[in-house]
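The complex appears here minus one protein chain, its other protein chains still in place.
So, subunit A:
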Amino acid sequence: MKKKALSILLCSIMAFGCLAGCGDSAQKKETEKNTAETEAETAAKEETEAAKTKAGGPELTLMITNSTDPWAETVKEMVEKKFPDYSLTFKNWDEPTVEQTVKTAFAADQAMDVVMYWPTYMKKFEGTGIPMDLTEYMEADTEWKEGFTDGILEVGKTKEGLLAIPNTTNYPMLQVNKKLFEDAGVEFKDVMTWDEFMAACEKIKASGKTPVAVQQEWAGWFVRNALLQCWDNKEELDSFIAGEVPFTDERVKNAMDNIADMYNSDYVYPGGKEAVTTSADDAMAAFINGDAAIFCNVVANAQSVSEKVGDRFELGVISWPSMAKTDDMNNLLGSAGGYMIMSNTKYPDEAVEILKYLTGTEVLQAMADQGSIVANKNVTSDDANYQLYSRDADKVYPDEVINLSSEIFDNLVYNEPANYLFNGESALDELEALREAAAAK
């Protein structure tokens, strides 16, 4: 009898536990039933308003700073101070996982209201419905629109509209150890052709040092930049970017061979083909410790590397070496940093307000003061380094072949030049198959 009573009790507890989980949704269903007569739009508005009052202000999630950015804390504090009535949650932005985070959140109907993402690469989100079209907001605010550097807004546009707003311009450059250049008998020049660069590497290597240090994630810049410069004129380049010229073209092959020569000649730290797997820390350590003479960097990080080097040696800045046959083809790869708003945000107007502030003069001036090259006409800087780092901004070409498809993007950004070094011309066949697939779409 006791056993029976105990088993009934246990079963009841378990059934209660199961039903308790469903209780909330049952209750919700009841509420929904009662409000069924209300129009859908009104209901959504009420829900938004209810959420606002509940937390004392709109609740927004922002993924706008990476903890390693020198300006991260400043920008966060500025936004918090500017919008004291908003309930803001800051999530750290992480490059390798940002896409997964955004897409997973969208699938779960959770919004990261403002997300840092490259306007240049917004084609990766085409067809997903994730980014909100900001065209109307931009057209309605002339002051906001006119603040941007001429033409920069174009980079965030796709056939689905203006999907992201740029805040910075970023492109690669070389920081060099002038002492190692001097020891190796290399003349320091602001701009080098590819042949001059290779000759300098040979001299540095002969002096017992490693010429170049580049982290694996950035090794693809050599390839991407070469693919912007190896053509005879801009029309040919544009045809290539539009997917009309095959990757098996002789000029592409020559450009890849030039880069392969650099690796095969042991010019890249630590030498040999394994140089394509050098970590960011190892590359940085090799440069700061004086083992490598040239450090491949981006302008956004130039200031922080300069601070790390300190008084160890005199730093110089060289433009990315050029494979261009003529000056007008000395293009530079680059991207605009920026932000997008997810289309499932409950607070589109508030998110746009934050976006306007993030891309406005006040925040961008603060970022420029910390070394970033910003996309705003009203921002000025007397800092000599700012002038130095921003000198190649006009060389940045607005489009790249990586935008043809996500697969080509992935292959060129993360797999090259490793794929060409290890697999030779079959790497170009692989890229060609991807180009054909993209063209077919």
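Everything that follows uses one rule, which is that a residue touches a chain if its C-beta (ideal position, glycine included) is under 8 Å from a C-beta of that chain, and two chains touch if they have at least 3 such contacts; residues count from 1.
As a convention for this text, contacts and distances are computed from a predicted model.
The chain that is not shown carries the UniProt protein name "Raffinose/stachyose/melibiose transport system permease protein", picked from "Raffinose/stachyose/melibiose transport system permease protein", "Sulfurtransferase TusA family protein", "Thiazole biosynthesis adenylyltransferase ThiF" or "Glycosyltransferase RgtA/B/C/D-like domain-containing protein".
Only one residue from A:K91, A:K157, A:K273 or A:R391 touches the chain missing from this view: A:K273.
Of the candidate positions A:N301, A:T359 or A:N415, contact with the hidden chain is made by A:N415.
Across the entire complex, the residue among A:I64, A:V79, A:A111 or A:I130 in touch with the chain not shown is A:I130.
For subunit A, the residues touching the chain absent from view are 7, 11, 14, 17-18, 96, 99-100, 103-104, 106-107, 124-125, 127-130, 216, 270-274, 276-277, 282, 405-407, 410, 414-415, 418-419, 421-423, 427, 430.
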